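My questions all concern the structure below.
The complex appears here without one of its protein chains, the remainder shown in place.
As written, the chain order gives the labels A and B, with residue 1 at the start of each chain.
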Amino acid sequence: MSLTAPEKKLLNAITTKGSSAAKIVRQLDLIVVLILFFAIIAAFHIHIMLTVGDWDFWVDWKDRKNWVTLTPMLLIFIPAALSYPFMQKFGLPIAGTLCALCLVIGEWVSRILGFHLWTYFPYSMIWPSIAIPGLMLMDLVLLLSRNAIATSIFGGSAVALAFAPANWPILAPYHLPVVHIDQVVNVADLIGYTFTRTATPEYLRIIERGTLRTFGGESTIISTFFSAFVCMVLFFIWWKIGEWVTNLGTVPNRFKKMVGYTDEDDDNAKEAV
Amino acid sequence: MFMGLFILIAIFGIARWYQQWAAWDYGLDSTDPLFDKYWMTVFWGELIVEVILFFVFVTYFWLTRDKKLNELTPRKEMNRMIHWVSMLAVYAFGFYFAGSFYAEQDATWHQTVVRDTSFTPSHIFLFYMAMPVFIIIGFSLFTYAITRLPVFAKRISLPLVLTVCGPFMLLPTVGYNEWGHAFWLMEEYFTVPLHWGFVFFGWSILALAGLLHQIVKRMIVIMPKVVDEKGELTS
Partner (left out) sequence: MFKLSKMIEKLVLSMMLVVMTGVAFAHGERNQEPFLRMKTLHWYDAKWSVENGSTIQVNDEVTLTGKVHFFSSWPEVINGPSTIFLANATPGPVFIRKASYLNEVPMIQSTGAELGHTYEYRVILKARIPGKHHVHPMINVESAGGLVGPGIWITIDGEADDFVYSVTTRTGQVIDNLGSYAVQNVVNWHLFWAAVAVFWLLWWMRRPLLVVRFLKVKEGSWNELITKNDKFLGAFMIVFIIGVLIYANSITKEKYPRTIPLQAGKVDLMSLAVHNDGLGTVKAKQRNNDASVGVISKKAEYFLPGRTVTVEAEITNNSRLPIQLGEFTAANIRFINHDVDFAMKGVDEGYPDELVADKSLGVSDNTPIQPGESRLIKINATDVAWETERLSSLMNDPESSYGALLFFFDSEGNRMISELSGQILPTFVD
């Protein structure tokens, strides 16, 4: 697609240093960055906290099965949907990184002001999972491939494949064994037991409880690969949802005559939007 | 914009401070008369103020509408557009408090105490303050857009409708939430299906991308005309 004559002129004007056009678009950029920052924290955080929240809140929920399987799957929804407008409309391969950063900022604010200062939980119990490496890899694959299918396969799977390796260096110290009142537990279990969650007792934890088929304790690897498979599919589905939402368009306004328009103005508007 | 952000910080900061002050002391037992004094009064107070503010803002923007939008100059339109976009930042900030700050804080409160009412110290600020605040801002922005900005007045933008109405639906979803907590799930884990209504309507903020797309497209139409006034539109 080519630009119209005024658009070409506008592009020239903006790219001239110090022009008022450049200032206007930069001002718009910065306001939009602010909007996206807050809106993404809100939307991504509420999505994550209500789908994988408990695994994210508590150190004694971060297991090898559910946490590792579910978190990447649910991490991919919103970044994948935003990748479409970011990349296809603005050529920016940053949706994943931006979402992951916003998420971790929103989480830490809530962990410090809510979990720690309001309800007294210690930081060792309430740190959030880190999602940046996986979602950033997704962006990087999109940058290099500029292709939704390639990004589904290699970028989507990267979200899951990087999740456990990125979090294990943080979690490992909490999985040291401890013997406490004659019971073997790990440090994370002990933290969960020690610092009372009055309304969320031990049995509520949805964690790996053992089967006869996780041979050799390879739960993390099995979970990761399953999650990677689902992430591939989900990236593509949410990319399409992003496409749909971005191009929703308009419907007629029955009240437009009350602000000075006539029926003929409709067509002009169609061009504009 | 900065004024708006500042006001929101003030409102939510005071609310958070109040929670710290009154939640443990007066907010654990809803049968206690002090609960009525320190919490239900806040609840009814904020409800009344919010309903009034909602109608005041929306009516104001409608009654003071631009009745000659077809004669609007590009420069004025651009100024209005940038002003409106900056107020979207205030809307997003309001949504942040409801979607992230008070929402996750709700988890820690209910996982820590035994819930005995639908109007807990956490809910009174999350559902009945943070949510109405961004709903008031959202509907005001919508009314502003269809009364002052040609691009949104000529035809109704679906992404704009979603950006405003989707998050609004979080508030009615509270009905499902309370029903579930009363009859269905007696314990607190946050990922229960009961909460997924909030997730679904939270997704609607994705339409913000479509809205930005429409804004940029409009800017490209009006900017050349504005820039031309300054003689920057050469070659």
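Everything that follows uses one rule, which is that contacts are C-beta pairs under 8 Å (C-beta built on N, C-alpha and C of every residue); 3 or more make two chains touch, one makes a residue touch a chain.
Every value quoted in this text rests on a predicted model; they were computed, and no experiment measured them.
Of the chains on view, those touched by the hidden chain across the whole complex are A, B. Panel shows subunit B; residues 20-21, 24-26, 28-32, 34-35, 112-117, 185-187, 212, 216-217, 219-220, 223 of it touch the chain omitted from the view. Listed here are the subunit A residues that touch the chain not shown: 1-3, 7, 10-11, 14-15, 22, 25-26, 28-29, 32-33, 60, 62-64, 88-94, 97-98, 100-101, 104-105, 108, 112, 116-117, 119-125, 127, 130, 132-133, 136-137, 139-141, 143-144, 146, 162, 165-166, 168-170, 172-191, 193-199, 201-205, 207-210, 217, 219.
Operating definition for what follows: only the chains that are shown with their structure count from here on.
Taking the mean of the C-alpha atoms as each chain's centre, subunit A and subunit B sit 21 Å apart. By the touch criterion stated above, subunit A contacts subunit B in their complex at residues 6-7, 9-10, 12-13, 16, 19-21, 24-25, 27-28, 31-32, 34-39, 41-43, 45-47, 49-55, 57, 77-78, 81-82, 84-86, 89, 106-107, 109-111, 113-115, 117-119, 121, 197-201, 204, 206, 241-242, 245-253, 255-256, 258-262, 265-266, 268-270, 272-273. Against subunit A, in their complex, subunit B makes its touches with residues 1, 16, 19-20, 23, 65-71, 78, 82, 85-86, 88-89, 91-93, 95-96, 98-101, 103-105, 107-115, 146-147, 150-151, 153-159, 162, 187-191, 195-196, 198-199, 202-203, 205-210, 212-214, 216-221, 223-224, 226-227, 230, 232-235.
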